[in-house]
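Handing you this structure, nothing more for now.
Take a look at chain A:
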Amino acid sequence: MIRGLFYLLIFPGLAFQVVCGFAFEWIDRKLLARFQRRIGPPWYQPLADLIKLFSKEDLLPLGAYDFVDLMLPLISLSAVLTAGLYIPIARFTPFSFEGDLIVIQFLMSVPTLAYYLAGIASVGIYSILGGGRSLLQYFSYEVPLLITISGPAVMAGSWSVAEISSSQLTMGPFIIFQPLGFILAVVGLIGKLKRDPLDIPSASSEVVGGSLTEFSGAKLGFWHLVMNVQAVVGIFLLVNLYMGWSNLTFPFAAILVFLVECLLMVLILSGASAVFARLRIDQLAGLGWRILVPLALLQLGFVILMGV
Partner candidate 1 sequence: MDKISIPIGPHHPLLKEPLSMRIDIAGERVLGGTLRLGYVHRGIEKMATQRTYVQDVHLIERICGICSHVHTTTFCLAVEKLLGIEVPPRGQYIRAMMCELERVHSHLLWLGILAKHVGLETVFMHAWHDRELALDIMEGVSGGRVSHAANQIGGVRFDLSPEQVAMIKENVEKLKAQVSGVLDVIENEPALRARTQGVAPVSADLIRDYCVVGPVARASGIDVDLRRDDPWPPYDQLDVNVITRPEGDAWARTLIRALETRESLRLCEILLSQMPVGPVTVRAPRKVPEGEVVTRSEAPRGEVLYYLRSDGSDKPARLKVRTPTLAVLSLLPEQLSKIHVADIPVVLAGIDLCIACADR
Partner candidate 2 sequence: MVKQIDLITLLERIEAETGCQCEVYQGITDEDALYIPVEDLGAVIGMLREDFGCYHLSGITAQQRESQPGEIELIYHFWHGKGLSLLLRLPADDPRVASLIATIPGADFYEREAAEMYGVTFTGREETPRLLLPDDWDQGPPFIRREESDG
């Protein structure tokens, strides 16, 4: 019982994921700054920002629902925290069952729906536009993402993330066999996280703040936590699906290798954010259905053929 609480609240649950979220946000902002010839924030900036947000006044537009606006980020936060429980952290998996990959995908989609509802619930015109765009974006990246991450599952013969990771001890990292799948999964992750170049729902020059325009104070703080934890869980997932557990044997090998792989993922995400311009929603829809889906099917077909 105590052990269960420890897993839930400390590691790999709430505390661990929130701290990783802060670390991710800091590294991301620092890398982006360095790409842009700036200095970037100090290490405690994400924590300071959160504390500041929680101490701010909570303004609500006329007609918006206070309780709904509070519950939406909290439910999203619990969804992504739960998703993170099933993903191995450097071979450590307290909870794992056959089929948890599907559950993780479902839980990771809860924030998207919540984001849309937050837009509708906020009454303002920019929120509604942002919310609508987030659903349009969801339809463009989710299908290729689902097809793509079936690849490692088929290759490992299991729908459990821990199984997929451990099977790479014998088969080798899946990224070697499914490089296209990895790239598509990264694109899908960028879409899910609504990061540049796919931050269309919250493109500030077009819809000011998207769904979150009218959010302030603690509610906005919770949304920031959701974004960070979602990013961290997404990174852990991709690292486990495509890079898996390694055969290296030296002290703390598993932890160090996992750390390096995660940092590599952060580098890829930050680099994409710095280099590419934002797509238009119709360009994204075209990209998603005309390029990403066929490529994902191709990759999956290749994996199936290889196994046969």
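By our rule, a contact is a pair of C-beta atoms (placed from the backbone, for glycine too) under 8 Å apart; a residue touches a chain by one contact, two chains touch by 3 or more; residues count from 1.
Regarding selection, all candidates are chains of the complex that A comes from, given by their letters.
Small disclaimer: the values here were computed from a predicted structure and weren't measured.
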Candidate number, among 1 or 2, whose chain touches chain A in this complex: 1
Residue numbers on chain A that touch candidate 1, as the complex places them: 32, 35-38, 125-126, 129, 196-197, 199-200, 203-206, 208, 274-283
